[in-house]
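Just one protein chain is left out here, and the rest sit where they should.
Right, chain A next:
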Amino acid sequence: MATESLGKILRTDESVEALTREAETLKAKLAEEKAKLNDVDMCVVSQRLESLQQFNIKPRRVLKGHQGKVLCMDWSSDKRHIVSSSQDGKMLIWDAFTTNKEHAVTMPTTWVMACSYGPSGSVVACGGLDNKCTIYPLSLEEDPASKKKAVATHTSYLSCCSFTCSDYQILTGSGDSTCALWDVENSQLIQSFHGHAGDVMSIDLSPTETGNIFVSGGCDKVAMVWDMRTGECVQMFEGHEADINCVRFYPSGDAFATGSDDATCRLFDLRADREVNCYKKESIIFGCNAVDFSVSGRLLFGGYNDYTVNIWDALKGTRSAILYGHDNRVSCLRISPDGTSLCTGSWDYTLRVWA
């Protein structure tokens, strides 16, 4: 009996060593393959491009009503309505043209960290410290809370959520370090995504119709690309030196940007399988919470802890402009679906629309 278990230990010892060796060989081979494709520098290639003209982006609306830090926002597909969620435990639906609040929903807990509009514009989802993602159908006659439905449950806080191309499926990310895809109709888990070694902070679905992939980023400083159908992590991107707070696809779907506590934004290319640009400046020392692209992908907007929004030339890697206005951290931002305006949310309790 004793010799038998000793034998087992020896065998596992041996296999641990062999497996470690194999993993290292594979890693080296992968790095070598990637290095072969690194034949140009994006900033050098982009030098010949014309510089961008001066912008005329100004603050156009201030949405006041939250009594706590604004943590998340999303545009409706009608390019007019906005959903926002806050530390005060409220989710608000705004008419951004008039700045009127159309609905207010009180959540069971404070810190509502995630909210999202359904593609139809007639449903919203939100959640946070309640560990749940709850769906609220919107109608003018009824209080949205009367028809609410908890669709997803995680074992830690909900950090982000996003409907897929329909109102019937929703993807969630959580502090329990997993992402999950849920069926809205019967509140069932369709697929879960395990692999992150820390809280998932942000997810984004591929904008391409045949994509079937999404990207996630989190406190393990790693961004992962997932196959929605199989649940497999198909690509992994390292490089950030601190938490990744936000991930966002480049409009073509071939790359994605990240915003991190290390005060940089980065661009990762899916097909070249590597980091291709890093947006940083010595004077920028505060973390970036949110990123989004203009519709052409030329501009990358970043919302920072120093209360500013930096506009980067995504190709040249240089800063094109700074937007001032918020009195506290910029926690979230999104370009409107038609690409004509930008909405930012802040710890100063307000949202602002820029155009």
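Criterion: contacts are C-beta pairs under 8 Å (C-beta built on N, C-alpha and C of every residue); 3 or more make two chains touch, one makes a residue touch a chain; residues count from 1.
In this section, contacts and distances are computed from a predicted model.
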item: "G protein gamma domain-containing protein", "glutaminase", "Cytochrome P450 27C1" or "II associated protein" - which is the UniProt name of the missing chain; value: "G protein gamma domain-containing protein"
item: Which of A:101, A:149, A:298 or A:319 contacts the chain that the document leaves out; value: A:298
item: Among A:143, A:185, A:232 or A:327, residue touching the chain not depicted; value: A:232
item: Positions on chain A where the hidden chain makes contact; value: 5, 8-9, 12-13, 15-16, 19-20, 22-23, 26-27, 29-30, 33-34, 37-40, 42, 45-46, 49, 52-53, 55-57, 60-61, 80, 96-97, 195, 232-236, 250-252, 254-255, 269, 271-274, 276, 294-299, 314-315, 335, 338-342, 353, 355
